[in-house]
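As you look at this complex, bear in mind that one protein chain is not there, while each of the others sits in place.
In order of appearance the chains are A, B and C, and numbering begins at 1 in each one.
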Amino acid sequence: MSNGAAVRDRVRIPRDRARDYSDEMAAQRREFIRQQTGADLAHVSRYSLNPGTLPGNIENFAGVAQVPLGIAGPLRINGEHAQGDFYIPLATTEGTLVSSYNRGMRLLTESGGVKTTVVEEAMQRAPVFVLEDALHGREFGRWVDENFDAIRHQAEATTQFGKLRNIAQFAVGPMRYLRFNYTTGDAAGQNMTGKATYAACEWILKNFPGRILHYYLSGNVDTDKKHSYINLLLTRGKRVVAEAVLRRELMQKYLHIDSLDLVRTRGVQMAGAFMAGSANNGAHSANALAALFIATGQDVANVAESHAAITYSQYLDSGDFYWSVTLPSLIVGTYGGGTGLATQKECLDMLGCYGKGKAQKFAEICAAVVLAGETSLVAAMLHGDWVYAHERLGRNRP
Amino acid sequence: MSNGAAVRDRVRIPRDRARDYSDEMAAQRREFIRQQTGADLAHVSRYSLNPGTLPGNIENFAGVAQVPLGIAGPLRINGEHAQGDFYIPLATTEGTLVSSYNRGMRLLTESGGVKTTVVEEAMQRAPVFVLEDALHGREFGRWVDENFDAIRHQAEATTQFGKLRNIAQFAVGPMRYLRFNYTTGDAAGQNMTGKATYAACEWILKNFPGRILHYYLSGNVDTDKKHSYINLLLTRGKRVVAEAVLRRELMQKYLHIDSLDLVRTRGVQMAGAFMAGSANNGAHSANALAALFIATGQDVANVAESHAAITYSQYLDSGDFYWSVTLPSLIVGTYGGGTGLATQKECLDMLGCYGKGKAQKFAEICAAVVLAGETSLVAAMLHGDWVYAHERLGRNRP
Amino acid sequence: MSNGAAVRDRVRIPRDRARDYSDEMAAQRREFIRQQTGADLAHVSRYSLNPGTLPGNIENFAGVAQVPLGIAGPLRINGEHAQGDFYIPLATTEGTLVSSYNRGMRLLTESGGVKTTVVEEAMQRAPVFVLEDALHGREFGRWVDENFDAIRHQAEATTQFGKLRNIAQFAVGPMRYLRFNYTTGDAAGQNMTGKATYAACEWILKNFPGRILHYYLSGNVDTDKKHSYINLLLTRGKRVVAEAVLRRELMQKYLHIDSLDLVRTRGVQMAGAFMAGSANNGAHSANALAALFIATGQDVANVAESHAAITYSQYLDSGDFYWSVTLPSLIVGTYGGGTGLATQKECLDMLGCYGKGKAQKFAEICAAVVLAGETSLVAAMLHGDWVYAHERLGRNRP
Partner (left out) sequence: MSNGAAVRDRVRIPRDRARDYSDEMAAQRREFIRQQTGADLAHVSRYSLNPGTLPGNIENFAGVAQVPLGIAGPLRINGEHAQGDFYIPLATTEGTLVSSYNRGMRLLTESGGVKTTVVEEAMQRAPVFVLEDALHGREFGRWVDENFDAIRHQAEATTQFGKLRNIAQFAVGPMRYLRFNYTTGDAAGQNMTGKATYAACEWILKNFPGRILHYYLSGNVDTDKKHSYINLLLTRGKRVVAEAVLRRELMQKYLHIDSLDLVRTRGVQMAGAFMAGSANNGAHSANALAALFIATGQDVANVAESHAAITYSQYLDSGDFYWSVTLPSLIVGTYGGGTGLATQKECLDMLGCYGKGKAQKFAEICAAVVLAGETSLVAAMLHGDWVYAHERLGRNRP
């Protein structure tokens, strides 16, 4: 071919500034893909959402992925914000997921429901400043502490809902990693905190009397879109707890297992998770969260952080079994992001969770659903164990 | 109300054994939700997939979540299995994601493309056996080693494609955690390996001459749906590497940054990730993977494992910059699961990745897309840094 | 034998309230051991310390372990508190350790010395309170925050030197882990903080208006005598940085290596450490610390926490190589513990570090010695690499 520009144009995905978010452009892009790859995107074209609602959510829009949606419930929740019996929309392609959560919800609901609490909130952006040496780094850190009010003022000037709670500092060599912790209202808050922190950093850069060699808006201790111990310890997004007491008689009747079976199983699972260096000493929080996130327009990449979980359980003197799951870095919003899109808004409506003032309620629901999945899976596993255990073996052993 | 059963029925999600996967039942469920919650699931009802295709993918089907789909590319890949220029379907609601990956793809393509390799495969189910004490545990472990062929025979009898490679053992107290490592053809393989391992465990239970106190089909070292160090080290699913050499002149011309800027930045990011105990010492693999997984019918909960990543980069004597990303636990399939659903199959078709013999190709594409996102994000961050760095500061410092 | 009590007495290690710390009782115990085990503790008996100085340091005293002491140096340190050329006492039985550190000290000293800074201090005791549920836990946490001054008053009343800086909180289920952070003057401070925190907890127990189900003086997030990510992030004991710039010409002349060799090597080592989930992305801090700790009367078990280290290095535009080591949880004291014992005090005297007002100086020396070992080991490894690399290979590759 004689014309490189033409060739290059031929492989560029069609765009159009004036009407980029339109059915026509989506069709053009599908046609382009058909020509380039032979793939017919017929089902991708079958959407009901209005492309005009998509700026800020997608680029090079070409249609939709249709993800099957199942419903589980009711799940009784006795939370601070979530109170009542809920039906849970789960978008997934994994068979048995909906039915497994459904089974757990039934057990929890019959046991009196799930108690839920948001115990902490902190969304981050964590820039890093490189100083001349560690001593200058320490002085820089002190200056940041002393000028916190001014820094907060700069950060909060960029946002209506974001509030800067504090700035945690971590020193390595000549560097200071600063972890800006915000509350972000009903938005998940990544963009809000990025913008606010950038403003704060630029102000620091101008006003710090010493010499700053470099700074990066992220030094990788945020840790955005990544599981980490810092999230497990210091919270990212919301730290939410779901708790329930499973009645011994109910478990014996419905699941044919005893509280002490759960004690034993949990011991084995916790040792395994500890040795493996796992993000979750329970079972499968990610299943609940991925399905809920797709259904309700959350940033699904945040499953990376959100699936971290700490199960803490105890045998009670009553013979019942106390079970809690703590999600230390649940990142959710009910406003902004993908929450207002066509099907996503409908799913939030099912939960009474669309819009402002609903993020804590939605976080509580997420945690309760995770707990339902934990009880369901362990019960299933134990029931199998139970069969042979009673045939061949006593239990008076580790 | 006088009738408890009637009340309970009123809150049960409608089911029907004969025609559970039908438009009618989906409509009944939406109507039920409308009555229970007031939410109108009008858009959820606007799907084109055939409910008859859904058994094995969802229960209590009520419609679909429509997730906007954007297209990025072309991305040149010079892999073992993926070769050529690819257009990448990304299903997301996060603004700028598609355009950011697009920018990275352009840089990589102009630098000659991305080299990709699947370097290892191993999908797991990891049961745990509790013996009388550690000594009996050690003997049990030896017996398992000695009877590996018979165990493999039992496991492989349950599956057409699954092959048991080996059984890794981890001893804690009186327990033996056994990590069954399989190759699983073109399926992600969680169900296949669960079924095969269950058969193997039952055989072990019958044939081990000693006493087994308990066993659980999972001891939490699989580690299914969870990030972990065991996955980072020992692979889960596929271990895939994407590599590229970024040309110094190209970076200077297009990004106004130099190779040595990347050296410096990576040093800062790696120290941060190490201290934070992060699952990824790079930036945001989860963004690429979540969007690709939704588009192509992967199990999105596996973002939990799959987002683990190890970036390794080097400054070359030529002045260019070598950049690699290793995904140690990428869980993908091109057959089974959600891959055959309406829009998902179309997206796999775009990539020439639907069906058998395609899983390695698709894994390579995933890794290449992740690398595109890494280069794009760091370049963006550095470009900001560059501005002020040149105004105020020299660079002859850490 | 007819008399159980007599039998039992015969196997009891001899004690004597009145003169338990005497040469005679030590001799009796050695004789007892000779009778019980046949072992002659002749060398163990050859000590010069005064047993009367040992209460508070040992029980059932029987003699000493003689650990060979070598001397390395001089090491030039340009710290805040440690300034000058130091000779370093290293008690070890590992051949080449002293000479290897010696080589590193020479390189660093000729490069101008090591800059050292204590950037943070916090010694902990971390009790955990179990409340009725997560909501009560959150309220308890708020009450602790609101009553911090009173709590601090209680804690500080028990100690002359300990100052309670803050109480960090970590919520899991119905629990609140409280991490009491102290500065402890020149003592390592574990006992001081334990006593102070106990007083504070008892006060909390009496004064908190709600119901506390249980509390434990340690909830395992201190994390005493254990490496942990919480220490890496949030400091335990002292966070100390040692920094140096290695001159390119010096390295080429003495080590036959180039700065860019170090860049490449560090990249490889950091990727390995990250994947392995290591406590130290450098080489062998534990060697320096164990040998220094034995020599100077530190609690050697604290090598567990203290060996955590973060290496951060950079290639400079000058062609030189910046190298820093950050020890985030160095636990040392120059007062109390074993610091006043006969040989230990002498070793501290060698460093000008015995007694009050010296702990920061000693911490700086520890970090400088660690850095010397890092440079020495990598140089040795690289030099081997260099040999064959020049024979067979180019370097223009990752």
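Just so we're on the same page, contacts are C-beta pairs under 8 Å (C-beta built on N, C-alpha and C of every residue); 3 or more make two chains touch, one makes a residue touch a chain.
For clarity, every value in this text was computed on a predicted model and none was experimentally measured.
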Which residue, B:87, B:170 or B:215, contacts the hidden chain when the whole complex is considered? B:170
The one residue from C:197, C:280, C:334 or C:375 touching the chain left out of view is C:280
Which residue among B:23, B:85, B:120 or B:156 touches the omitted chain? B:120
Among C:140, C:170 or C:362, exactly one should touch the missing chain; which is it? C:170
Just checking the interface: what residues of subunit A touch the absent partner chain? 229, 232-233, 243, 260, 263-264, 267-268, 270-271, 273-277, 281, 310-318, 322, 324, 328, 394-398
Residues of subunit B touching the missing chain are 80, 115, 117, 119-120, 133-135, 137-138, 141, 170-175, 229-230, 233-234, 239, 241, 243, 277, 310, 312, 324-326
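In this section, only the chains that are shown with their structure count from here on.
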Quick one: subunit A and subunit B, Cα centre-to-centre, how many Å? 16
Return the distance between the CA-based centres of subunit B and subunit C, expressed in whole Å. 40
Please report how many Å separate the Cα centroid of subunit A from that of subunit C, as a whole number. 37
What are the residue numbers in subunit B that touch two or more other chains? 229, 232, 264, 268, 270-271, 273, 275-277, 281, 395, 397-398
